[in-house]
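Apart from one protein chain that is not included, each protein chain of the complex appears where it belongs.
A and B are the chain letters, set down in written order, and residue numbers restart from 1 in every chain.
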Amino acid sequence: MSVVARPETLPLGGAPTFPSRMWWVAARSAEVGSDLLARRIADRPMVLYRTNEGAVVAIDDMCPHRWLPLSKGRREGDQVRCGYHGLLFNHDGSCAEVPSQPEVSTRVAVRTYAVIERAPWVWVWTGDGDDADPTEIPAYPWLTNPDWRMDEAYLPMAANYLRGHENVLDLSHFDYLHPGGLATQEWTRVRPSLSIEDGVLVEVRDLRSAPAAPNAAAMGVEPGSLVDRRNESRVPTPALHIATTTLRSPAGDGHEYHGAVLHAFTPETERTSHYFFAAARDWRVDDSEFDERFWQMALFTFNQDKDALEAVEQVALTHPGPLREFSVRSDKSGLRLRRLVKELIADEARGQAKSED
Amino acid sequence: MSVVARPETLPLGGAPTFPSRMWWVAARSAEVGSDLLARRIADRPMVLYRTNEGAVVAIDDMCPHRWLPLSKGRREGDQVRCGYHGLLFNHDGSCAEVPSQPEVSTRVAVRTYAVIERAPWVWVWTGDGDDADPTEIPAYPWLTNPDWRMDEAYLPMAANYLRGHENVLDLSHFDYLHPGGLATQEWTRVRPSLSIEDGVLVEVRDLRSAPAAPNAAAMGVEPGSLVDRRNESRVPTPALHIATTTLRSPAGDGHEYHGAVLHAFTPETERTSHYFFAAARDWRVDDSEFDERFWQMALFTFNQDKDALEAVEQVALTHPGPLREFSVRSDKSGLRLRRLVKELIADEARGQAKSED
Partner (left out) sequence: MSVVARPETLPLGGAPTFPSRMWWVAARSAEVGSDLLARRIADRPMVLYRTNEGAVVAIDDMCPHRWLPLSKGRREGDQVRCGYHGLLFNHDGSCAEVPSQPEVSTRVAVRTYAVIERAPWVWVWTGDGDDADPTEIPAYPWLTNPDWRMDEAYLPMAANYLRGHENVLDLSHFDYLHPGGLATQEWTRVRPSLSIEDGVLVEVRDLRSAPAAPNAAAMGVEPGSLVDRRNESRVPTPALHIATTTLRSPAGDGHEYHGAVLHAFTPETERTSHYFFAAARDWRVDDSEFDERFWQMALFTFNQDKDALEAVEQVALTHPGPLREFSVRSDKSGLRLRRLVKELIADEARGQAKSED
């Protein structure tokens, strides 16, 4: 069946759905080494690698001469040699050598992208290079706290990145998409408070004296026993969703358990995305047998999300006739995020229009 | 190679090629049970299932909230629960529950389709629900006659459904696409009588004293010996082709052998279809060893049809430049059917235009 992508089926009612002036997670740190890693970020094909000094470099993944992806070439020190006719590029994007001629034109340069590495991730800036401000990358101290246990992974996802955001802003999906460990009706019943603080969407769920979910057993908390739980979700930029949790069992020793789950959704194209996620906790940090089980369950859960979002994207692509969404109460935060993203994109468009005056 | 579907390569010179106000075979009865069956019928994604009382239900295969196919959800009694955020739908399409909010709007309903089960098939009506008239489903008593032997099967087919109809209206293909069992030159030589009776296309082939085909040996009739054979094809609606056969061997005991082959062609999209077929006979009804051989041969034959029609569809999709058909005498019935279908579609369009006045 031949399929035409219809812009109106995107979450914002049309493309683009992502701003360009943005830091995105481009890779897990562990993915970037001396080999050349090809990755499309916000519709820009890039090649990423680590210089001999350990810095990560991101440049256009295309030789400007005859278009072979540079990721099919090879490293020479900190430079990249095209695998077709050998044009050599410095890691600042300038051309160091055109083998078939003595001179090198400055016009042969490839674009570079500002890169900041913040464990466990590599961030790239897809806006104008001059505007790249590392302070715009959100902080996530939990992932590097030596007293916490952290795991992280990556899934490619054939769905628009905003569907990922909307998924984790509406936790009423826990009961239905992830029946089992995460499920309690509380996630569906609670009405989160929603606020915008300095442009950051903040959603808080305060569950007091609520039945513990099955997976609380891992903390030594009886499932079904009453616990106080506070979940805070922050979306500091369209690139990241930060969820932190505090759980206290009043019936137990009153100990507080803390956890953080981070979801980095990076658009690859308008219809596909890179899903990076990390989970950290301050309990059972040295129990590797438990950690193995915990992480397997997390991967199983994230794959359920991926399956559902990809199925939704397929409906968006192939459903005949007009498509409308019917929104319900639990969509409040997701719809608010859409508006924030739309405003960011509109601001950016206005900024471009202005700078072209 | 990128391919653009060209409407002019469809059998009617453009889409649509099927009416909406129509009963179509949507599934074999045996396919529909308590599990959720996803199937696209006349370009409408549906999910089919059987209620606890055994009735078959067909509803839109998309949650109106955030578009997950309902076929990825689960049954709860006779209701279907969406697998994403748990919206619950009654089998009449109304919403019974939105978990994240106390109230349910009547606007959240999904469309249901009228369903009639007539063994061995499940029929759905894709027109307005109010117009669904079960008496418009053609009768086919041979398939349920307890004195006859019946087999049936299903093939998905990557070709427009009308190509299926045209295939079985032009039996001159027997000799060439199915050399072997079915082949005698008679199928090619005979000029069928063609008539339209109350909108039903009827094609009769009367072969008197014609050499028996190789597969007549199964009836104890010597291949090549002279037999009288009468084939009648009826296309009561664009959904069904009914072919009945009577064979008598004057040289033998004068016994008449009867058979019926039914072809239900259901558009999935404009370029793909569902092919349901059934064969029944009143001879050797208790010979299961023979039946096994008979049905294997039938499946082999129907797969030859599928292969040819899919190859034709690929030509229609990929052939460069303009495409024209050169029609010959044996296309008379097929071309007549196209006209009937075109009129049905035009009538329907006029009806809609009128009702919008």
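Simple rule for what comes next: contacts are C-beta pairs under 8 Å (C-beta built on N, C-alpha and C of every residue); 3 or more make two chains touch, one makes a residue touch a chain.
Here the structure is a predicted model, which is why all the values come from computation and not from measurement.
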Hidden-chain contact residue, picked from the options B:A279, B:A316 or B:I345: B:A316
Full-complex contact with the absent chain, from B:T51, B:S94, B:N145 or B:S172: B:S172
Omitted-chain contact residue, chosen from A:C82, A:A114, A:L143 or A:I345: A:C82
Selected residue (touches chain absent from view) among A:R44, A:H173 or A:H263: A:R44
Contact set of subunit A toward the excluded chain (per top definition): 3-5, 43-45, 62, 64-69, 72-73, 81-87, 98-101, 105, 107-108, 269, 271-272
Contact set of subunit B toward the excluded chain (per top definition): 1-2, 166, 170, 172-173, 175-177, 188-189, 307-308, 311-312, 315-316, 319-320, 323-331
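Everything below uses one rule, namely that only the chains that are shown with their structure count from here on.
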Where subunit A and subunit B are represented by their mean Cα positions, the distance between them in whole Å: 47
